[in-house]
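Only one protein chain is missing from this complex, and each of the others stays in its spot.
For chain A:
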């Protein structure tokens, strides 16, 4: 069984739709989020959302409240009626609690006041999308403070990419496909190499040890990649 997708690098980035009439903010977020594996599409008013969604399915929508035409709260209600599954974060320069409460009441997943640091936006987006299937069916797994995208074979912590070898990535993908389950060395060997486990071959244990380090897991008392005595290993994902 080959766990490594041959076209993983061709997989599309996570899609975000920004609806805001501030084109400087478009450019800023495009530059910043692009560095973190997001693709941004931008619209300058809510009236363009309907047509956009007929052709594309973003994973996330950032929606400004004050825009030309109908305001963001109107479009939030519309989105929650017709595209309920897409998470929406409201953006606003106003700090009024009333507006924020109204937005959350209408179903916004979060609310961010401008000006904001793009890193704060990124953290909030990740928190909302944690383990949520993306528009293309993909899932980002949160393992402790690390995030693993199995399609892109991308591991990241504190906005830093952690390089994985092909073997480490394949093993982590296999664990993420079977969270909480005990995986025997036989099952891991079969999945990774297509053959039975050879007791003298320590490569699985060594790969596990390297993965623990890369996941910032404790080697002696691991919290995420746990050893199950005489059986194998188990990955515990954050709920």
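What we mean here is this: contacts are C-beta pairs under 8 Å (C-beta built on N, C-alpha and C of every residue); 3 or more make two chains touch, one makes a residue touch a chain; residues count from 1.
Basically, contacts and distances are computed from a predicted model.
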Listed names "3-oxoacyl-[acyl-carrier-protein] reductase", "Succinate dehydrogenase cytochrome b subunit", "HPt domain-containing protein" or "Iron transporter", matching UniProt entry of the absent chain: "HPt domain-containing protein"
Which of A:45, A:66, A:86 or A:226 contacts the chain that the document leaves out: A:66
Residue in contact with the excluded chain [from A:35, A:96 or A:198]: A:35
Contact footprint on chain A, counting only the chain that is left out: 21-25, 27-28, 31-32, 35, 66, 93, 114-115, 117-119
